[in-house]
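What follows is a single structure, and I will ask about it in a moment.
The complex appears here without one of its protein chains, the remainder shown in place.
Letters A, B and C name the chains as they come in the text, with residue numbers starting at 1 for each one.
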Amino acid sequence: MSVNSFGRLFRFTTWGESHGPAIGAVVDGCPPGLAIDEGVIQPFLDARRPGQSKYTTQRQEPDQVRILSGVFEGRTTGTPISLMIENVDQRSKDYSDVALAYRPGHADYAYDAKYGFRDYRGGGRSSARETASRVAAGAVARLVIAEVKILAYVSEIGGDTIDPGKFDEAEIANNPFFCPDAAAAKRWETIVDDARRSGSSVGAVVECYASGVPAGWGAPLYGKLDADLAAAMMGINAVKGVEIGDGFAAARLSGERNADPMRPSANGPDGAPEFLANHAGGIAGGISTGQPVTCRVAFKPTSSILTPQETITRDGQATEMFTKGRHDPCVGIRGVPVVEAMMALVLADHKLLHRGQCG
Amino acid sequence: MSVNSFGRLFRFTTWGESHGPAIGAVVDGCPPGLAIDEGVIQPFLDARRPGQSKYTTQRQEPDQVRILSGVFEGRTTGTPISLMIENVDQRSKDYSDVALAYRPGHADYAYDAKYGFRDYRGGGRSSARETASRVAAGAVARLVIAEVKILAYVSEIGGDTIDPGKFDEAEIANNPFFCPDAAAAKRWETIVDDARRSGSSVGAVVECYASGVPAGWGAPLYGKLDADLAAAMMGINAVKGVEIGDGFAAARLSGERNADPMRPSANGPDGAPEFLANHAGGIAGGISTGQPVTCRVAFKPTSSILTPQETITRDGQATEMFTKGRHDPCVGIRGVPVVEAMMALVLADHKLLHRGQCG
Amino acid sequence: MSVNSFGRLFRFTTWGESHGPAIGAVVDGCPPGLAIDEGVIQPFLDARRPGQSKYTTQRQEPDQVRILSGVFEGRTTGTPISLMIENVDQRSKDYSDVALAYRPGHADYAYDAKYGFRDYRGGGRSSARETASRVAAGAVARLVIAEVKILAYVSEIGGDTIDPGKFDEAEIANNPFFCPDAAAAKRWETIVDDARRSGSSVGAVVECYASGVPAGWGAPLYGKLDADLAAAMMGINAVKGVEIGDGFAAARLSGERNADPMRPSANGPDGAPEFLANHAGGIAGGISTGQPVTCRVAFKPTSSILTPQETITRDGQATEMFTKGRHDPCVGIRGVPVVEAMMALVLADHKLLHRGQCG
Partner (left out) sequence: MSVNSFGRLFRFTTWGESHGPAIGAVVDGCPPGLAIDEGVIQPFLDARRPGQSKYTTQRQEPDQVRILSGVFEGRTTGTPISLMIENVDQRSKDYSDVALAYRPGHADYAYDAKYGFRDYRGGGRSSARETASRVAAGAVARLVIAEVKILAYVSEIGGDTIDPGKFDEAEIANNPFFCPDAAAAKRWETIVDDARRSGSSVGAVVECYASGVPAGWGAPLYGKLDADLAAAMMGINAVKGVEIGDGFAAARLSGERNADPMRPSANGPDGAPEFLANHAGGIAGGISTGQPVTCRVAFKPTSSILTPQETITRDGQATEMFTKGRHDPCVGIRGVPVVEAMMALVLADHKLLHRGQCG
């Protein structure tokens, strides 16, 4: 019930602030005997790491993860896995303006309203830096669901969408946008760079699917797989919308158009049917159907922009603010590894839950 | 951690199947001393009740709620409130076809894949009938957050949207669609009736806002108010998408356009600012800002249609099915009281959580 | 996290007051496919039922359980099992004295201090009547751990203990005290009847063991099997002490005397050792060892006695009270089926937890 933990059986708790000495996650409930070391986790952190292109924040963080517990002789022991990432490039020299006034669109005012004060350095706990902990925990989760393949990518930036007909999975790693459409990636260079130069920001949509999820994961009625995914994704910084399968588009279809008919399949595992469509995104009644689990996630443009905005000081006086410092012109891009991690974390939890109840 | 419970401090657990003797909810964690009796809950159930117009299922259920515990001399005692609603109009005479094959788009196949068998009568546990329990529990939650006004309505049916310029709150109760735009309601009569006559179905979008929520409710990072709302809404039967504030539209805005500037306000409570926009939907960093909390929820068209669909039997043989029996041509309509209830339940929980931690 | 629920994966929530219309339990997380009907549960309720001898309260309750959900065609479906027991013999005619003043040793004052008021009829929620719900839920739990045999009995009443050398399991069902020693049972007739006649009460110790528990159930460090048992037992009405294995006696042994040596065994399952002693009560490091899990539970004498005691009124005035009405001269006796139920509930939960994490 901790509000800083996620999951039921496969569960992680994160801690740490943007400009504290370190951030970390404690992963609990991991099955024993899985092969792991830092090298298994690091590539996922590297994918999320800032400062790798001019399209992301220039904060330089090596994001080196250390495993402090729960692993012995290269295998998980079943006890809590403590993961720690030191903060290196903090530059918290001058935060006096942020200390005194609230950045519009940021959590500054809300934190103060809730807690009475806040760690204002770099956004403190509300910084997207915390998502590194999610990615590290997600790398452990992937070991639990080795049968599942998870893939996320950006499908839209600043309103410009990929051409689904040009979807090329291999392309995703070839550009700084996790974009599966080379032509779109080319266009986005301009869109994001324009935003960066002008001190503006743009939004993005990230799509994710998980294939290899067997039918039967998920748990009605308040542990539904889609509800858990919705919480997992909506909880990522800057996310404002989540869709499963056809999402809002399904609301504009007729029942006939939205149907996912089935027929017998010779290829599926153990009598599993072939589905003729996947409008449902691989989930029915909160339980996986054996089809790929799919979701779409909307990232708002970051509120860290150079154009001054009206706001108030802690004392309630009118002022204006704009964001100095290093920021992402499009936070959705680095959201891709985070979306994948949250997908993995939800699925790992439901795999264990299903095994617990149904054997 | 029960998958049939929702909430942390204000928490409810539901039970019951569509064609069992009754359904119910146990509401736990309710503050003591709140005035309550069945008459406080019944109006919300009446709003969700089927069979009230030709636009909803013709199943006739009085949906009379009984309070079995937790209330003494007209006040909540702080102990669990057991709410029970008897099933009356079950007609489970002939479910042999549903017993033998899987209705596409329904949870039939997923339940069998998970549990090995299922209560197939009327959808069993996966029936939307369960949402009556949510509505009953939500009526109790409203007592906890008396300072908050919650309002939901349908903004789109079958792709036809309301005209925001013609929004009239008073109109919502005047038509069978919870529609705030009289002209749209008129159009929807045709849309929904056409779907009903042809044995088809249409989707809908429900919008909900809660005003009067003070700044400070919500809990970073895995108990965020928006993440909890996302889970609450996505868990409702037939929901495929959830947006907070501008949702997916925010992904197409620039940072400047998406800003929610603040200025000092003489009218707000206790130094609270005036916001010049509410793209964020009243939530920043997972914590309420004092603005109205807003969300949009997409309901797919029900899969219960008269057009036969390919499917398989329990034995894995090919067959075709269409849905006999009484069903909603547009399940989103009756989703309105359910969306309101889930909003109330999330807010009540967060009010208590905030009070617990922050006094 | 609900304070009216117990368990993690196998979880139950109880509701109801002593003199309300009914009490009940919602059992959640039960594996699907287990054969069950009311007849499977009723015998355990009958064992706990009051009014069966002159040594227990004369309240007459049939304690007939009804299954309202979660069961289809005689098997559990994996969805919540709602169990309800109607209250029949309530006699709440005259509770004016209890309404106005606090019975010493009862929860009256504490409930008022917490909630501001209370349902004073028959103790309301704090009545031992609620333990019927535990026994009903425990009967379901037993189905989950069919490999385990659970046995509880009274080993001491009013300071008079059984002779361990005369332990006869078959004797337990032959007397109204769940006593495995016929001679002790004879003596207890006098002890309890004397207490009853004089309007006094006596305490008791209940011992319980569970054999057939495989090694590996339990979960360090805050889900230890012994810690969960301690909570389960201490939470039963009137319980003031819990021991695992040798308990307090272990504190008086040397390390050599307290050792539980092992040696290879040809008979044990799958390489399991033979233990030469069981001081630990079948649990090491919070995890079962394969030996019988044993505990001892101390029940205080009920505070419902005829001798007037000093107390205060709700208004803070001095007064005296004694307990009218029907009460148990030795509540520990009827605690036996409750202790067994809690043992079953803890073990069922840990079986599923272990399966979830370790497969």
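Everything that follows uses one rule, which is that a contact is a pair of C-beta atoms (placed from the backbone, for glycine too) under 8 Å apart; a residue touches a chain by one contact, two chains touch by 3 or more.
Quick caveat: nothing in here was measured; it's all calculated off a predicted structure.
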item: Touch criterion as defined above, residue of B:G78, B:G203, B:P264 or B:P301 at the omitted chain; value: B:G78
item: Contact residue for the chain not shown (choose from A:I81, A:V192 or A:V242); value: A:I81
item: Which of A:A22, A:A35 or A:V88 contacts the chain that the document leaves out; value: A:A22
item: Residues belonging to chain A that touch the chain removed from view; value: 1-5, 8-9, 11, 13-17, 20-24, 26, 28-29, 32-33, 66, 68-70, 72, 75, 77-82, 114-119, 124-125
item: In chain B, positions touching the absent partner; value: 1, 9, 29-32, 78-79, 220, 352-353, 355-359
item: Residues from chain C at the interface with the omitted partner, ascending; value: 1-6, 8, 14, 102, 104-107, 109-111, 113-116, 125-126, 130, 156, 158-159, 195, 200-205, 214-224, 226-235, 240-248, 250-256, 258-264, 271-273, 276, 279-281, 283-290, 298-305, 307, 309-312, 316-318, 332, 353-354, 358
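By definition in this document, only the chains that are shown with their structure count from here on.
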item: Distance from chain C to chain A - Cα centre to Cα centre, in angstrom; value: 45
item: Whole-Å gap separating chain B and chain C, where each centre is the average of the chain's CA atoms; value: 39
item: Per-residue overlap in chain B, given as positions that touch at least 2 other chains; value: 1-5, 8, 14, 114-116, 125
